[in-house]
Each structure stands twice: as C-alpha cells, then as structure tokens.
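Just passing along the structure, written as structure tokens.
== chain A ==
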Amino acid sequence: HAKSALSLGIVLEPPHLDPTAGAAAAIDEVTYANVFEGLTRIGPNGEVLPALAKSWEISEDGLTYTFELQDGVTFHDGTPFSAEDVKFSLDRARAEDSTNAQKPLFAAISAVNVADEDTVQVTLSEPVGSFLFNLGWGDAVIVSKESAAGNKTNPIGTGPFKFDRWIKGQEISLDRYEGYWGTPVALEEASFKVIADPNAAFAAMMSGDVDAFPNFPAPETLIQFEADPRFKVAVGSTEGETILAMNNESGPLSNKLVRQAISHAVNKQALIDGAMFGRGTPIGSHFAPHHPAYEDLTGTYTFDPEKAKELLKEAGYAEGFTATLKLPPPQYARRGGELIRSDLQKVGINLEIVPLEWAQWLSEVFREKNYDFTIVSHTEPMDIGIYARDDYYFNYKNPAFDDIITQLNRETDEEKRYALMKQAQEMIAADAVNVFLFQLGKAGVWDANLQGLWVNSPIQANDITGVSWKN
Partner candidate 1 sequence: MAVFSAKNLSVSINGTPILKNVSFSLAKGEILGLVGESGSGKSMSALAAMQLLPDGATQDGSIRYKKHEIVGASERTMNEVRGRSISMVFQEPMTALNPTKTIGDQVSEGLLWHFKMTRQRALERTQKVLERVGLPFDNHMLDRYPHQLSGGQRQRVVIAMAIACKPRFLIADEPTTALDVTIQAQILALLKEIVRKDQMSLLLISHDLAVVADMADRVAIMKDGEIVEHGPTGQLFRTLSHPYSQQLVEASSHIPKARTRPLDPDAKPLLAVEGLVRTYPLPKRSVFEKRQYHTAVNTVSLRILPHESVGLVGESGCGKSTLARTVLGLEEPTKGHISFLGKNPFEVSHKEEKALKRGIQAVFQDPYGSFDPRHTIAKTVAEPLHLLRHEISETAKNGKVIAALEAVGLKPQDAHKYPHEFSGGQRQRIAIARALVTEPQLIVADEPVSALDVSIRAQILDLLADLRDRLGVAYLFISHDLSVVQAITDRVIVMNGGRIVEEGSTEQVFRHPKHPYTRMLVAAAPDLNASLKRRHKAEIKARTARQKS
Partner candidate 2 sequence: MDTFEAPIHPFRRAWKSRSFLIGLCLASLILIAGFISLFWTPHAIDSLNVANRLQASSSQHWLGTDQYGRDILSMLMIGARTSIIVALIAVGIGLLFGVPLGLLAATKRGLVEEAVMRTNDLIFAFPAILSAILITALLGPGAVNAVIAIGIFNIPVFARVARGGALSLSGRDFLLAARLSGKSGLRITLEHVLPNIANLLIVQATIQLSLGILAEAGLSYLGLGPQPPLASWGRMLNEAQTMMAFAPQLALYPGLAIVVSVLGFNLLGDGLRDLLDPRLRRRIR
C-alpha cells in the first residue's frame, strides 16, 4: 500500500510557529498553507490564488476590497471560522502594539468591516497594487481569537494539517486534519526535520533518513544526487536577489564611478560557479528573472577588470583602496565573499573579510550601516521598493527613484506597473547602487517516488498539500 508519511528536511528551526509574530522564514516553511491559511494564497509560480476567500471584488478606485469567504471552515480546535476571525486577524496585525514582522503590509488598511458571516470588507487609505499578493503572505494568515495567543507553541489554523508535536532542535510533526474544508490531502503525517549542517543534510538525504529536502543547503553535492536514480533534483528559482551591497555613503563608494568599476570587476559567472556550483541565474538589477516585468540588464556591467581599473583611475582611486566586507552566515555570502575579495584585489581594492552572525549583521550592517560591503540575498518577493526607503542600509538617495516607487504603489494597472518596474530596474542598475550578483537558485532534492513538491520558491514555504507518493 502507498506510503503516507513524509519526512522533510529544513535548514533552520523556526523559533516558534506563529507566522504572524516573527520574521523567520522557517516559520512559513513549516506552517504556510499546511497549517495556516490566509484570505489569498500564493501559488507554486507566484500567482495569487483564492484561499479562505472564495472570491473578491475590488472597487473602481481600488480602495475597497470585498471578500466572499469559504463555507464550512473550522479551526483545528473545532471552532468555526467566520468573518469575525478575519477582522480579528487583520486588526491584530496592524494594531499599535502588534509584533507582526511585516506590519508595513497592512499599513494602508484603514478599516476592516464584517458585512455578514461570510463577507468581509477591507478599506484602504490609498490604493496598493499588490494588496491581494500581500494578503497571501504568511504574516497575513487568519487566526482565531481563542487560540491566537498560543499559536507560537501550539499553532491552530484552518489548513489541511494540524500540529502534532515539536521536539525542539529536532523535528516538528504534523498530522492530517480530517475536518479540512477543501480537497483532502494525500499525506497522513509529515515531519519537518531540522538539519542545519550541509554535511549532515547530505548524509541524511543519502542515507534515506529524510525523504525530501526542498531547499538543499549544499549545492556542491547535487551532482551526486543527480547521478543517483533514487533521487530527483529539482532546480528552480527563488525571490532571492543576491547582491554585493555597498554603503553608498561610505568613502570611495559614494562615488558612482567607483561602484561601476566594482560592478565591472566582479566575475559573476565565476561566482555562481564557484560559490553556488552553477545554481544561480545572473541578474543585472534587483529583480527576479522569472517576473514578467523583468528586464535583462546583465550586459550593463560585463566582467572587465581593465575597464574597472580605468574607472577607478577616473574616479581618483588609481591606487585602489581598502575596505571591509562584512558577511552574514549563509554559504552564498561566505563563499561569494572569498571570490569577490579575490576579484577586487585584482583591481587594487583590498577587502578585509569580517564574518558576522545574523544578530550582529542586523545591528552592525543593517541598522547602524557600519559597513562598506556586504553580501546578502533579499528573499522577499517584489522588493525593489526597498531602494526608495529612507535610511535603508544601502544609503541610496535618489528622489527620481523614490518617485517611481510612489507611483508604482498607487498604480493598479498591470501594464503601467510593469513599465514603472522596468524603469526602476534600469535606474538602480545605472547608478550601480549595488553589484547585482545572481538570483539565488533553489535546489530541491527528493525521493524519486515523491510528487507534488514545489520546484520554485515564490515565497519561502514548503507547501505539501499536494504531495503524494507514487505507488
């Protein structure tokens, strides 16, 4: 008879299991779509799909959204789901004392009204082009008033799986929720095993201790899985634009010529090969290649050390300079850092590598902006808007760009939105705000008999609702 259990490897253990109260992607990796659902959800290719909202209507001015809710939905503790829960959840997320990590997603909401048992009306203060997408984030899932407080340790949602138990530092297991409102899932139980060490991940996969590793942490080992018929390797894309971020206000880096020189000096293909073992797509701006509005700008700064030297000379740094490169823990950063250091050394720029933990990176680089260079992957979907943020850690200041983003936020027309997006991509590429390295690849490895796992990662989630074993 068919297998009905799945054990799935994840790299980071979630700190807790409440997606509405933490930024950790690991929370979504376990709970998204499996345990919790929102009004909308994001599909395997980044599309917005209905979830707890059966359908919706948007007013002409784009300010009022009316959601029709699904019937017969219950939370895992048996309490029925209603429009009240939607109002509670959205109000809670945007409240003054909310600890929602993505509070800005709800910033435009001015009111949430319960029209009747199955209808909710959300009013915005200004049009938000991506509002339906935003509601599909894990941070916007619907929780019940009764159980919201306990969700960190005992998550209670409306999804097809209910929380079973959590062995801290080891695994989280889910059981099928028999009272699920939608299509029943094939799996009876699923466990998410935390395996941080790439080598341990490799060993676990090879020895069959886990069935699937949707986000496999050791790209260099993939060839071995590819060569082994027991496994299937699925290479897809993520929303992670990996950049060599530069502090646009620090010394030589405030000079555009220098930044351009650096963009020319970095050998991106070698970086992808060396650091990611080929798993990654070159990008020319801060935009995901699989997005319809993507514009290929990879030719803007070709790898050309000579050109780089010239530009440096022109900028008055013929002798080069010394700077720090602060690296967060992920391997793409640590490995990429070594390669970039070597590339820049060849044009006279000496980098001192300073490895940091996330906590330190967040305070030193992200908050205090006390850095010259750093490497990081921005994994939020559609986040080019960060270049318009005041006081963001790039220290990029360009009023023209801010304008474009303001317009983009107001615009609901698809065509026009895409045009604006392209304009934005071009602008930051021209300014060489950062060196745009590559779109982080997603490599999943799983048992060849397993089907229904996501290949791409439009959001960081492991949606296993469609997973089943082949007979």
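Here is the rule we go by: a residue touches a chain if its C-beta (ideal position, glycine included) is under 8 Å from a C-beta of that chain, and two chains touch if they have at least 3 such contacts; residues count from 1.
How were these picked? Simply put, all candidates are chains of the complex that A comes from, given by their letters.
Computed from a predicted structure; not experimentally measured.
J.: Which one touches chain A in this complex, out of 1 or 2?
T.: Candidate 2 is the one in contact with chain A.
J.: Contact residues on chain A for candidate 2 in the complex?
T.: Residues 198-199, 202, 218, 220-221, 223-224, 267, 270-271, 273-274, 329, 334, 337-339, 341-343, 345-346, 353-357, 360 of chain A touch candidate 2 in their complex.
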